[in-house]
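The other protein chains are all here in position, but one chain of the complex has been omitted.
When the chains are written out, they are named A, B and C in that same order, and each has its own residue count from 1.
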Amino acid sequence: MVMETKITVLDKPKLNNPILIEGLPGIGNVGRVAAGYLIDQTKAVKFAELYSSHFLPFVLVHENSEIALLKNEFYYIKGKKGGRDIIVLIGDAQSLDQIGHYEIAEKILEFVESFGCKEIYTLGGLGTGQLETPNPKVFGALTSQKMKKKLESYGVDFSVASKLGTIVGASGLLLGLGKLRGMDGVCLMGETAGFPIVTDPKSAEAVLKILMKILGMNVDLKTLDQRVKEMESFINKIENLQRKAVEEMTRGVQKEGKEDLRYIG
Amino acid sequence: MVMETKITVLDKPKLNNPILIEGLPGIGNVGRVAAGYLIDQTKAVKFAELYSSHFLPFVLVHENSEIALLKNEFYYIKGKKGGRDIIVLIGDAQSLDQIGHYEIAEKILEFVESFGCKEIYTLGGLGTGQLETPNPKVFGALTSQKMKKKLESYGVDFSVASKLGTIVGASGLLLGLGKLRGMDGVCLMGETAGFPIVTDPKSAEAVLKILMKILGMNVDLKTLDQRVKEMESFINKIENLQRKAVEEMTRGVQKEGKEDLRYIG
Amino acid sequence: MVMETKITVLDKPKLNNPILIEGLPGIGNVGRVAAGYLIDQTKAVKFAELYSSHFLPFVLVHENSEIALLKNEFYYIKGKKGGRDIIVLIGDAQSLDQIGHYEIAEKILEFVESFGCKEIYTLGGLGTGQLETPNPKVFGALTSQKMKKKLESYGVDFSVASKLGTIVGASGLLLGLGKLRGMDGVCLMGETAGFPIVTDPKSAEAVLKILMKILGMNVDLKTLDQRVKEMESFINKIENLQRKAVEEMTRGVQKEGKEDLRYIG
Partner (left out) sequence: MVMETKITVLDKPKLNNPILIEGLPGIGNVGRVAAGYLIDQTKAVKFAELYSSHFLPFVLVHENSEIALLKNEFYYIKGKKGGRDIIVLIGDAQSLDQIGHYEIAEKILEFVESFGCKEIYTLGGLGTGQLETPNPKVFGALTSQKMKKKLESYGVDFSVASKLGTIVGASGLLLGLGKLRGMDGVCLMGETAGFPIVTDPKSAEAVLKILMKILGMNVDLKTLDQRVKEMESFINKIENLQRKAVEEMTRGVQKEGKEDLRYIG
């Protein structure tokens, strides 16, 4: 195959014992929004892009008529002098198919490992099915017991493991496959309604607050609400387009009417 | 794997800074018909064929009883003395599955890049859902702002980017993946009804007119209507056969009746 | 991948300019039955087996409790002194997925090419939808015009090309991909009802009669009816089992009831 998943490196920064923070699209877009805001506020620098044939086979058309492939992006944030650096992974999409999920997670791990990364925080939402959650909790799952005490002291709730059951997609596989590589990791999940296409800034804020404590960072969360609104319209646009594209591509197979059975949209 | 996507080279022409023009099957078959007519009128020379296991697993049977694999074809048109040459890509089919779309687009780019190609025009239709469009517009999306002004002066409409959202399949991916290789590109989309299996010669004519202006070419469009009718019957035949084959292959899985559940057609 | 499609060679016969005859399962099992009878009557010798991960993931259990993978088999028939030899390809199954069809056909061609094979006859049925066809015709499609006259003189009917449209699976792809390798080939299709799981010995007899004329062979067709009955019960058993297995594997996804949604049968 000519292409499966490839990472285009824009810059090769020297990073000090970096931590990976992942925030790809998912339930309530909690991780996506939290990671996006973090990048904004810290003026993080993009240094690599990931493309994959496991993403939907189309390009997005932006307002200025420019086209763009679906992608994931790597940013770095330099730590305070002598402190650890951070790699933030955000993006438009996750794999469309099962095998791609593993392949992309492995590519990401291989890449951040080359910068010396040994610690991973994946951010996501935990759908509760309840419309209102005034003070969303942040639940955790991890690769080993050794960080549990410290994380509990920052407010991460490990009491609901039995209710979690599974963590689907990048937030889970980065930890599971990372563990095989000797990496430590935690998944931080903000309590959220969990309905499709409802971006939840409150839950993202709760996750960010705890993440800041853990990392000893100081990020102003005052503008989060406003920024989430801006991001939300972009994220929802992509989600709508993806939904339409999936509909279009599966239309023929799903519909009864024979006239509509076209395998190309 | 023995075969995924391969290009059979019939001739290795020396091409001068060639431009790729893509016209594969799609909405209203606008691109397909426009590229087909261009090949006819300029007596373009076929120099390569692309085969892929991502096309439907059957052969076509022509009127003379000869069989033929589904394929894409590369033609070249020599420019006026000292001028740039053109590569035209047409074909019977696009990938049946998501991953194949990326793979085939990459193979095409790799191939045309080996002839020095750095500029791409993909042709397609933009479905409006309206039955009648007396004077179809030509909309554009592009890889960078630098060609926008020039293209607008030729009548390309860049005002509807927000409505486009996505460009699915080869017309989108050739631009997106080409951009990663440093290629410039534009997708020209003729306004069309967008109903399945309705070939739209008027929309193809609108696209061709603008493309001719951009390329400084002179192609007689008088016989377009007649040629489109001829092409239409062939294109519709292929589409019908593909539809039937897809139906046949998915029949077992879709129907309720157990007697019909056969995994081979 | 550890395994995709592989051919296990039992014997490396020296073959004189051999002709490939393919008879895999398909419409009315015409090709399968014709090739099976040919093997029986000529005491053809098995010299290779093909296995593929594109076949269903199970083993058959035979009456004597022995298990067997799904497979295709290569037999050879030595020609009369100085005459051309024949390779016969039969089997239990064709690819379950689209990409596998291409891969398996390429593997087969690569293999028979290594014995010097340059000519292919694929055998199949052409479904007419009519219950009774007292004197089934044999229709043909081919890779080039050069054999047409000769074949017509033996009774092959090339008048219905326009009705054929496509030839799905191995019978089509072996010819299409073979043509790319410079091989000549013909698909002989016996007229048959085309209902699923109705093996049609009359149609197979019609195909065999013409094939014998073409190859200048003499095979007694008197016992065909009886042998087809025997083969039919085995072929139908495999088809039933495959149908059940596909049902079992897709059960979860198809049924509404949640309790049945198990991804392993």
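Keep this in mind: a residue touches a chain if its C-beta (ideal position, glycine included) is under 8 Å from a C-beta of that chain, and two chains touch if they have at least 3 such contacts.
Keep in mind the model is a prediction, meaning the values are calculated, not measured.
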For this session: Just list which of the chains on display the missing one touches.
Result: A, C
Seminar exercise, completed: Filtering A:79, A:172 or A:201 for touch with the omitted chain leaves A:172
Exercise. Which residue, A:20, A:96 or A:117, contacts the hidden chain when the whole complex is considered?
Worked result: A:96
Seminar exercise, completed: Answer key for A:64, A:130 or A:144 versus the chain not shown reads A:144
Exercise. At which residues does chain A meet the chain that is not included here?
Worked result: 4-5, 25-27, 56, 93-96, 98-99, 101-103, 106-107, 110, 140-145, 148, 158, 161-162, 164-169, 172-173, 175-177, 179-180, 187, 196-197, 239, 242-243, 246-247, 250, 254
Exercise. Considering the entire assembly, which residues of chain C contact the chain that has been omitted?
Worked result: 1-4, 8, 51-54, 56-69, 96-97, 237, 240-241, 244-245, 248-249, 252-253, 258-265
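Definition applied: only the chains that are shown with their structure count from here on.
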Problem set entry | Self-contact between copies chain B and chain C, residue sets same or different by half | different
For this session: Indicate the whole-number Å distance between the mean C-alpha point of chain A and the mean C-alpha point of chain C.
Result: 49
Problem set entry | Contacts with two or more other chains, residues of chain C listed in rising order | none
